[in-house]
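Below is the structure I would like to discuss, written out as structure tokens.
The complex appears here without one of its protein chains, the remainder shown in place.
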Amino acid sequence: MNFTATNTVIIQGITEPLGACYAPLMQAYGTTVVAGISSGNGGRSLAGIPVFDMVEQALSSVGAIDTSVIFSPPYAALDAALEAIAAGVRTIILVSQGVPPLDMVHLIRKAEATETLIVGPNSPGIIVPHQLLLGIHPPELYKPGSVGILSRNGTLTYEVAWSLSQAGIGQSIAVSIGDDAIVGSTLPQWLQMLDEDDQTDAIVLVGEIGGDSEELAAHYIAEAIDKPVIAYIAGRSAPRGRRMGHAGAIIESQATDFGPDIGTAESKITALKRAGVPVAERPSEIPEIVRKLLKHPLKKVS
Amino acid sequence: MNFTATNTVIIQGITEPLGACYAPLMQAYGTTVVAGISSGNGGRSLAGIPVFDMVEQALSSVGAIDTSVIFSPPYAALDAALEAIAAGVRTIILVSQGVPPLDMVHLIRKAEATETLIVGPNSPGIIVPHQLLLGIHPPELYKPGSVGILSRNGTLTYEVAWSLSQAGIGQSIAVSIGDDAIVGSTLPQWLQMLDEDDQTDAIVLVGEIGGDSEELAAHYIAEAIDKPVIAYIAGRSAPRGRRMGHAGAIIESQATDFGPDIGTAESKITALKRAGVPVAERPSEIPEIVRKLLKHPLKKVS
Amino acid sequence: MDLLEYQAKELFRDAGIPVPAYQRIDRPADLKSLTIPYPIAIKSQVYMGGRGRLGGVRMASNTIDAIAAAHTIFNLPIMGELPKVLLAEAKFEIDQELYLAVVLNRSIRRPVLLGSAQGGIDVQTAIAQMQQVVVDQEFSPFYARRLVLKMGLSGDLLNAVTDVIERMYRLFLNKDLDLVEINPLAVNTAGEVMALDGKVSANDAALGRHPALAALDMRSGQGATLKESRPPGAAWLPDVLSTVDPDGQIGVLANGAGLTMATMDLVCQAGGKPLNCLNIGGETRSDALPEDLCERLEQGLELLSRNKQIKVILVNIVSGTLPCSRVTQAIAKFLQRPVSIVRSVNSPHDEVRLSRVKPFPSLVVRLVGVQLQEAELSLAKTPAIFVEDLDQAITQTLSLVRKREP
Partner (left out) sequence: MDLLEYQAKELFRDAGIPVPAYQRIDRPADLKSLTIPYPIAIKSQVYMGGRGRLGGVRMASNTIDAIAAAHTIFNLPIMGELPKVLLAEAKFEIDQELYLAVVLNRSIRRPVLLGSAQGGIDVQTAIAQMQQVVVDQEFSPFYARRLVLKMGLSGDLLNAVTDVIERMYRLFLNKDLDLVEINPLAVNTAGEVMALDGKVSANDAALGRHPALAALDMRSGQGATLKESRPPGAAWLPDVLSTVDPDGQIGVLANGAGLTMATMDLVCQAGGKPLNCLNIGGETRSDALPEDLCERLEQGLELLSRNKQIKVILVNIVSGTLPCSRVTQAIAKFLQRPVSIVRSVNSPHDEVRLSRVKPFPSLVVRLVGVQLQEAELSLAKTPAIFVEDLDQAITQTLSLVRKREP
């Protein structure tokens, strides 16, 4: 992992309301924001950040770009990401929600072919406390340390970070892969990166019901992760109702390859426990478990 | 180059009239035709060649496949080629004419990404005399030897081969890149392959008016080819008339990046002569020039 | 967004997928001017499943029977849903029934093709024989062929079904669908195929770029287009409140789905009964500003406080950039609001007069963010109870509910 303050970062969609709000905050946090991109607004500047019409113009003006944080409207996000990839950017944070899933399928194929890391969409992005903000995490809730937070959501991630910070446990990084149906990177991908990251001693996995991300993560933890992992799953009390059209029965059980129970909190918690991962009952329990594990790391049996 | 009788070859579109006619001829010439592909005809056989519905079925039945020769109808050719690429085939001969150009653009992008060699469309394919027939060259007109024939056309290629054979000059290989507007491989690509081919001592380039293939080839020969090259260009006496709509002037000169004269016989012959390539006035002159060059190869000055 | 069968068939027909001759029936009298030959099937157009079993499909061989059948079906609710429209459809002789679908698989993040050689009404048999092909690269018809071969078809039928799947996939791609399903794809003895029933679900996030598709929404009038046509940055809320426990007395309001669920879990774990949980939305809308949270918060409080059963509202806001004092200002503003006429969110066309009956629900407010002390101060003048710790907020909420129990 190479998420440090030396990363050169551009902000695509910098003139969108969300982009215009967070660009100065990212910069103030120490992130090296070298350019903003907004078609039709080239030549202006925003909070001292020069704005270009296209990524490739920024490239020739500011040199190589490591990362793009995209605040573009959802239907423009795919094009923005492809433009960044064409300009050689290999890490892309998609903050915007509402990107059509088939646009994401297209982008994921392109990302695989070009070895590009995509985070999001519908994601607050990445924060490396006191170093780097790639997205919209509220910096005040984080403090530097050695716990990596990995999640699928936004404000619940902040909640967990805050409870760690209050307990004096700092974070090496926090990343949310995003809360849309199709996202650019997976929990296993990130587990591997955090496992290899020298700054991270333990991983807090913040999951929620729906999909099978946590089940896949549990499987991957059992197979390949050496560092201690602590999990929390939101949605234990959620009503089980599922939309059932006349195709429902077949599609629900077959298309997504879920058994009847996969996607529920029970399924996820069971899978995680089976993988040797302690699962916190409530957010406030997390710091305690982390502290215990960091003092006496469980030796994984493989 | 690895065009030998040990190549395993499939024929896609084997039940099309053209495919059904040439499949047995290819096999009779010694080509290792391991399977034919024709959707809806799986389980049958044609001239002893087992027919499968899909390439991947053949794969599991006959093992790895080096080459596919495609006789599929023009609108099915792209899918056939993509199917072959997905099954790991990395050399594809497209015989059929009439493949829509944008299908070829799609296929070329895919071929570049997968390092697949595409010959054609609208091409008689490749013949290695007395070893291998990948397409529809008439074997009777060829004899083994050390001259490589590289062309864009069909019957004129046979004519040149026949005049060489009659003069006692055999051929190492003959390949036509095809006569459609957009083809899968270029003259420079093949010049390089023939330059590196141990079996080839000299190259006969059979060109014709239209496009800028020969100009590009001439440029490439001057830059990178060490073996002697002899050229012949058909169409010196062709009327110069070009279709001129009201967009004509702009498109003709700009879109294709041609100067006003590029594409004519004069332009091609001038470019070739400037590259040190002797240009035969008529097909019957070719054997004589080849014989001279093979006896006293010109040393290229680079 | 789900489509009704006749809408799906219109898309199928435009995509070149064979469908029987059909006619949309808005009232029984429409059958007098039927242009398709008898016998016909008359089918209830509802979103719910199971209509065949429940009498929502009837055959008719003349106009009199057809009109009678239509009257019956128009008045027959399917799982509580009455049809607004029927479909009259020519009969097709069936030799074999196949199941076909194209659907997005969020786990492998690719579209998949599904097919079963045993389609039709018996879902279990269809599932038992279900085959799947993942479209891992750009689609080409060979993916469809791969599925049809796995289904065990051969010869001319292989090519005919491959062609249908190819068209289903193009439709799926061109219209940003979540699902295209044909069940059954009927095959007659001549080997001709026909899509007898079908289901199409459009992706809600993509509807804004398919206005023609969005206009097909029969459930909510203007429906999804309404949402898209809101001015950028305007506040928005989910259309439907999720009901957790019908006997509950607690309303939970939080920002973000994960946080809302976590808060709800804590209430339940402590023995509380949430009636409604409301997620007022996260912070990743490109056209929204952090300040918009305030408006959504006021709307959410309005919505929850409308239900007299709710005794206590627990507000849990983890604010990103917006100072907590701004959040509490919004709460204070809400608490000073006069009673007003608003549109119900559940049925946006009915006007509901709010009578803010006593006892107005108690408000427990838990916030995370900057300017927390200012926030606490600004709430001091209101009846709302400010708590900093989440677990304590839960305890406080439950004790308030107990206090207010009759």
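As written, the chain order gives the labels A, B and C, with residue 1 at the start of each chain.
As a convention for this text, a contact is a pair of C-beta atoms (placed from the backbone, for glycine too) under 8 Å apart; a residue touches a chain by one contact, two chains touch by 3 or more.
All of these numbers come straight from a predicted model, not from anything done at the bench.
Although one chain is omitted from the display, it touches the following shown chains in the full assembly: A, B.
Of the listed residues A:I49, A:I65, A:L78 or A:L141, the one in contact with the hidden chain in the full complex is A:L78. Contact with the chain that does not appear here is found for just one residue of A:A5, A:L25, A:M54 or A:L294, A:M54.
Contact with the chain that does not appear here is found for just one residue of B:A5, B:A47, B:V62 or B:I108, B:I108. Across B:E16, B:D53, B:D66 or B:D197, the residue that sits in touch with the chain not pictured is B:E16. Of the listed positions B:P50, B:G211 or B:P278, the one in contact with the omitted chain in the full complex is B:G211.
Shown as candidates are B:G43, B:G98 or B:G168; the residue that touches the absent chain is B:G98. Contact residues of chain B toward the unshown chain are 13, 16-19, 21-22, 25, 71-75, 95-102, 104-105, 108-109, 121-124, 136-138, 140-141, 151-159, 162, 179-183, 206, 208-209, 211-213, 216, 232, 234-239, 244-251, 253-258, 281-284. Those residues of chain A that touch the chain absent from the view are 39-43, 53-57, 78-80, 82-83, 86.
One rule holds in what follows: only the chains that are shown with their structure count from here on.
One simple way to say how far apart two chains are is to compare their mean CA positions; for chain A and chain C this gives 26 Å.
Taking the mean of the C-alpha atoms as each chain's centre, chain A and chain B sit 50 Å apart. If each chain is reduced to the centroid of its CA atoms, chain B and chain C end up 55 Å from each other. Each of the following residues of chain C touches two or more other chains: 137.
Residue positions of chain B touching 2 or more other chains: none.
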